[in-house]
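Heads up, one of the protein chains got dropped from this complex, but the rest are sitting where they should.
After this line comes subunit A, so read on.
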Amino acid sequence: MDFSQIVPALPALMEGMVVTLKLLVMAVLGGVVLGTFIALGRLSSNAFLSGLAKAYVNYFRSIPLLLVIIWFYLAVPMLLNWITGDFVPVGAFASCLVAFMMFEAAYYAEIVRAGIQAISRGQVNAAYALGMTYGQAMRLVILPQAFRKMLPLLLQQSIILFQDTSLVYAVGLMDFLNSARSRGDILGQPHEFLIFAGAVYFVISYCASYIVKRLQKRLVV
């Protein structure tokens, strides 16, 4: 084992990490927003809306993430081509981002739904009694409370997503794992680089989990 080549490779690996984190942050934000709308749809009294939202959640929770990534990589350009008539290259990053957003939204939706249901019915009633519309009641009263309760779960899910971002190697996106792997291959030290990458994933995920657990304790009190 010779780890001496890792230090000179750090700037390149850092670039990979930037791609990973960019993907993660954008996918989490997009996924939570989309997931919130899906959760509201599922809780809607409109049978069509709630059925659609339920189908969405069940569909994306029943297929492998890897499949979604590949499928979007191939399908998004095709769809755009079909809509605009031009061939628009979207690139691996954009298609992966859409795939993660839509896939994770199904999981976030379930967390958000549970969070909303945990807020007492009296809060909605109070908001309505004070003249608020459904949208105002959700935005000003229910969701701020629900998100406070859900924060640890949303973050925990996002840590899982952090690990899952590595699946983008399937479409050739140079994220952290992929740049470590290719760097290791080029230098003929694949094992060292993979071990290093594993250690980095472990340290980041473990620390993040620890912070989330601390946060959870503080929110309970």
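Going forward, a residue touches a chain if its C-beta (ideal position, glycine included) is under 8 Å from a C-beta of that chain, and two chains touch if they have at least 3 such contacts; residues count from 1.
Heads up, the rule we're going with is that contacts and distances are computed from a predicted model.
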Query raised in the report: From the names "ABC-type polar amino acid transport system, ATPase component", "Ion-translocating oxidoreductase complex subunit E", "ABC transporter substrate-binding protein" or "Cytochrome bd-I ubiquinol oxidase subunit 1 apoprotein", which one matches the UniProt record for the unseen chain?
Result: "ABC-type polar amino acid transport system, ATPase component"
Query raised in the report: Considering the whole complex, which of A:145, A:163 or A:182 touches the chain not shown?
Result: A:145
Report summary line: Touch with the missing chain holds, among A:18, A:33, A:79 or A:130, for A:130
Query raised in the report: For subunit A, which residues reach the chain that was dropped from this view?
Result: 120, 122-123, 125-126, 128-133, 136, 140-141, 144-145, 148
